[in-house]
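Notes to accompany the following structure.
Note that this complex is displayed minus one protein chain, with the remaining chains in position.
Let's look at chain A:
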Amino acid sequence: MALTFWHSTLGKKIVMGTTGLIMIGYLCAHLLGNMKIFFGPGEFNAYGHWLRVMGAPVLHHEWGLWIARLVLLAAVVLHAVSAYQLSRRDIKARPQKYVHTKPRMSYATRTMRWGGVILGLFIVWHILDLTTGTTHSGGFQEGHPYQNVVDTFSTWYGNAIYIVAMLAMGMHVRHGFWSAAQTLGAGNRTRDRGLKAIANALAIVLTAGFISIPVGVMTGVVS
């Protein structure tokens, strides 16, 4: 059963759609949490601390966080492996290009593959920058996420990487959310306008919301 699923192009696409929706759900929660940065270091750092005691007293210290991390890691890996295998297959299925070509697909649709690669690289950088602090610019302080965020967005490359990645994320979500609905069999004629509107709203809100953080640091609202 699980193998029928994994070996079928439809099954792999369903895996991609489901994991994609999990990640969109996470992005929404992540954005809501991050918005606390506009209410000062006290509130933001307290939120960062709460993430570690999330689920207490049922869950041990950091267990809630690690469960979330494992679910997300599984989602990212399954999403990426399916995408890689399906893309390989797609390219093989159309080995010869047309002499007369015209791009007709939307920009978001055409950039799904490379946009996805950019997002994968961004996630690695983002974790090294603000979770482990490995590549952090100037003194990473464990337990002081507010200051760490301000440090990152005080560098030109921090802003550049982040803003480019968030634009790519918006595009990816725009085609991805609508596609996931079709792949999971939820779309039809009457729902289509609604689904497209939700996809566009998600893309715009997530992109604008996340970009507001480096813009906040640049303009001095967050400092």
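A few notes on this one:
Note that a contact is a pair of C-beta atoms (placed from the backbone, for glycine too) under 8 Å apart; a residue touches a chain by one contact, two chains touch by 3 or more; residues count from 1.
Note that in this section contacts and distances are computed from a predicted model.
Hidden chain, UniProt protein name from the list "Amino acid/amide ABC transporter membrane protein 2, HAAT family", "Sarcosine oxidase subunit alpha", "Succinate dehydrogenase" or "Cell division transport system ATP-binding protein": "Succinate dehydrogenase". Along chain A, the points of touch with the absent chain fall at residues 1, 4-5, 7-14, 86, 89-102, 104-105, 109, 112, 175, 178-179, 181-189, 192.
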